[in-house]
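Taking it in order: structure first as structure tokens, then the write-up.
A single protein chain has been omitted; all remaining protein chains appear in their positions.
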Amino acid sequence: MSNYDIDTLKHRLRDFADKRDWNQFHSPKNLCMALGVEVAELSEHFQWLTETQSRNLPQDKLNEVATELADTLLYLIRLADQLDIDLLLAAHDKIEHNEQKYPVEKSRGNAKKYTEFSQ
Amino acid sequence: MSNYDIDTLKHRLRDFADKRDWNQFHSPKNLCMALGVEVAELSEHFQWLTETQSRNLPQDKLNEVATELADTLLYLIRLADQLDIDLLLAAHDKIEHNEQKYPVEKSRGNAKKYTEFSQ
Amino acid sequence: MSNYDIDTLKHRLRDFADKRDWNQFHSPKNLCMALGVEVAELSEHFQWLTETQSRNLPQDKLNEVATELADTLLYLIRLADQLDIDLLLAAHDKIEHNEQKYPVEKSRGNAKKYTEFSQ
Partner (left out) sequence: MSNYDIDTLKHRLRDFADKRDWNQFHSPKNLCMALGVEVAELSEHFQWLTETQSRNLPQDKLNEVATELADTLLYLIRLADQLDIDLLLAAHDKIEHNEQKYPVEKSRGNAKKYTEFSQ
């Protein structure tokens, strides 16, 4: 477990943007696009791999993937901050919601959405 | 600031997948695709808005956006966990790297990439 | 108007993959991921621009964007071919559908989805 936390990163990103006068570029719309670009850079590492290969990346690939995961998290934190949304609270609420939406007995070994179960 | 943290969410997501026998679906490749889908659901809220409108979402839109941000974070945490990558450490390293890559005096008010500065 | 057509490109892409023994990589799932990566490469050109700037790209940017549009079309044609879907017929059916879903009198100057009109 890392000693860093989301809140520290949020303030550091805020300071980073303030010093460079980049808030003008950091509209939620633009940050959302940038977030999508980072996830696609992540996808590039996986697109031609089998699922099994994706579970067994060599260390040099893992390091590259870690950098893309980092970029994704940073834009996500920045976007939530610009919208004044508490990211961790929202995630906590969502996982509670998911636990109810996908009851264990109906979901076991089954990737279908809950809506498809009840049809 | 929220009382929750990434590590707590990671363990809760692990438990969630274990109980439903969903690790078989949670290859890094699949989780990466799912992450991209979540970011696109976020994009849907912004695609026809002006940047100014995206900075001034009404409360009901903000609530919907918070749910999509939450889904994005949850898949991101899950993906990092499946790859055994420390997400917060990677993000911390990346912001250090960015601070050197985009020096304040060259970057102020300028969205160009550092590579473009030095050309 | 260009002298080329979708069908010619489809056959050429088929031949391209056959000669390189790349059908093994060209599952619809993988091609869909690759398509997403191409669209993100396109997004990179637009993410920090204003809408007005995106309407007035300089010629060198336009050339780069044209290449990304080309990649997107090529993967789209290849994906449709692997699924044995007639892309142009599907597009024709969809535009007919859209013309009914968004009646002129209700849609004029309004980006809301039709479902939102009738609420």
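Per-chain numbering from 1; labels A, B and C assigned in written order.
Keep this in mind: contacts are C-beta pairs under 8 Å (C-beta built on N, C-alpha and C of every residue); 3 or more make two chains touch, one makes a residue touch a chain.
What you see is a predicted model; the values in this text were computed from it and never measured.
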Quiz item: For the chain omitted from this view, which of the shown chains does it touch?
Solution: A, B, C
Quiz item: Given the full complex, what residues of chain C touch the hidden partner chain?
Solution: 1-2, 4-7, 9, 12-13, 16, 19-22, 24-25, 27-30, 32-33, 35-36, 39-40, 42-43, 45-46, 49-52, 54-55, 57, 62, 65-67, 69-74, 76-77, 79-80, 82-83, 85-95, 98-99, 102, 104, 107-111
Practice problem: Extract the touching residues of chain B with respect to the undisplayed chain. | Solution: 25, 30, 33-34, 36-37, 39-41, 43-44, 46-48
Practice problem: Over the whole complex, note the residues of chain A touching the chain we left out. | Solution: 33, 36, 48, 50-51, 111
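Following the convention adopted for this analysis, only the chains that are shown with their structure count from here on.
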Self-check item: Copy pair chain A, chain C: interface residue numbering same or different (half cut)
Solution: same
Quiz item: Once you find the CA centre of chain A and the CA centre of chain B, what distance in Å lies between them?
Solution: 3
Quiz prompt | Inter-centroid spacing, chain C versus chain A (mean Cα positions, whole Å) | solution = 25
Quiz item: Out of chain A, which residues touch more than one other chain, so two or more?
Solution: 25, 30, 33, 36, 39-40, 43, 46
